[in-house]
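Here you go, one structure.
With one protein chain removed, the remaining protein chains of the complex are shown where they sit.
Showing chain A:
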Amino acid sequence: MSSRRSRISEEEITELISKLQSLLPETRRRGASRASAAKVLKETCNYIKSLHREVDDLSGRLSELMATMDVDSAQAEIVRSLFRS
C-alpha cells in the first residue's frame, strides 16, 4: 500500500478487465462471473487474433468477388441494398 495513485489505478484496471471480459464471446456463453486477469488477457489476445483472421478471410473473398465483377455496378447494388434496409 504505497501511494494512493497506484491504488486507484488498480481499481480502474479491475473494472476495465471486467468490461473487456463482458465483450469476449466465451464469457457471454458461459455467463462466468469473474475470471482472473491473466485469463481475460489471454482470451482477449485469442479473440483479437481470430477476428483478424476473419477479416483476412473476408478480404480474400472480397478481392475475389471484386476481380470478377464490374465495381461500379457492384457499388450501385450495395448502395441500393444499404438504403433498402
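Just so it is clear, contacts are C-beta pairs under 8 Å (C-beta built on N, C-alpha and C of every residue); 3 or more make two chains touch, one makes a residue touch a chain; residues count from 1.
Simple rule for what comes next: contacts and distances are computed from a predicted model.
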Next on the checklist: Given that one chain of this complex has been left out, which of "Ribonuclease P protein subunit p29", "IBH1-like N-terminal domain-containing protein", "ATP synthase F(0) complex subunit f, mitochondrial" or "tRNA (adenine(58)-N(1))-methyltransferase non-catalytic subunit TRM6" is its protein name according to UniProt?
Outcome noted: "IBH1-like N-terminal domain-containing protein"
Checklist outcome for this item: Contact residues on chain A toward the hidden chain run 6, 8-10, 12-13, 15-17, 19-20, 23, 37-38, 41-42, 44-45, 47-49, 51-52, 54-56, 58-75, 77-79, 81-82, 85
